[in-house]
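With one protein chain held back, the other chains of the complex are shown just where they sit.
Let's turn to chain A:
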Amino acid sequence: VDWSPPVEKYKGYIREVQFGRPKSEGGRGKVIKIGGQRTLYRFEEVQPNPPVVTFDIFDMPMPGLPKPVREYFQDVMEDPVEWAKKCVKEFNADMVTIHHISTDPKLKNTPPKESAKLMEDLLQAVDVPFVIGGSGDPKKDPLVLEACAQVAEGEKCLLASANLDLDYKKVADAAMKYDHNVLSWTIMDPNMAKDLNRRLISHGLDGNRIVMDPTTCSLGYGIEFSINTMIRLRLAGLKGDELVNMPMSSGTTNAIGAREAWMVNPEWGDRRYRLPLWEITTGLTMLLCGVDIFMMLHPLSIAVIKEFGRLLVS
């Protein structure tokens, strides 16, 4: 018998996106790249960059964080700068995501100026690239992102996010003006993802500065929708559709919101293992659908996803 590995030819490629600026160019140091694949599978060609995990941190103690997560960060939750340092020093974080949740008008309504101040402190404190997130308030987010983008000028952060519910042009403008990338976030619909990317690009944003977030439904809460969407987008990109050939991001932390993860229930066994495993299963599934950057919370889950990701580049 004969057989040879079924390697495909792909017309397209996945764009490469860079976070951070090297010291040689006046940056703070660490540079991370994602994307750049020319194939779907490792046996066809080893992918150039491993997937990256970015640690979620919050600008105020996040209400309702379950104990198995809190126990790692209890001592730093009041101080986001210490929180970021801990992620980098203790858990080797490659990137950090700061969620400026206190800017929510329903929470503390922190003004953008203050968020920018915190952003400056964070940039001083650690040398890894940042994802900058708002609170989810569509009116406030563009203002917060703009203010933070300005103080982080040149650092090639990821602004999270541009979506169809808010003034995405403002977010794109901030990225263009201050040299950042944009997270283009849509809800589980490949056409919607394409539409938003088209709008961002026609507004003037370079396609190589876009990362797509097609939404991660957690394990048990519609992960099959995400599987379909991610795979379709990745395949379309590899087939040559330049409007969806961006690297993809997953808000894997969603998994911790699933009751099977956080709920205390003796019938379901020890939550200390159950919770991270729920996040791992969600993340790993997304990884195998092509996701390049993961926003995650539990240090154990992050370690497992990173360890797995390294296999993709070896």
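Here is the rule we go by: a residue touches a chain if its C-beta (ideal position, glycine included) is under 8 Å from a C-beta of that chain, and two chains touch if they have at least 3 such contacts; residues count from 1.
Rule of thumb we're sticking to: contacts and distances are computed from a predicted model.
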Among "ATP-binding cassette domain-containing protein", "Acetyl-CoA decarbonylase/synthase complex subunit gamma", "Monovalent cation/H+ antiporter subunit E" or "Septum site-determining protein MinD", UniProt-listed name of the chain not shown: "Acetyl-CoA decarbonylase/synthase complex subunit gamma"
In chain A, positions touching the absent partner: 1-3, 5-6, 41-43, 219-224, 227-228, 231-232, 235, 259-260, 263, 267-271, 273-274, 276-278, 280-281, 284-285, 288-289, 299-300, 303-304, 307-308, 311-312, 314
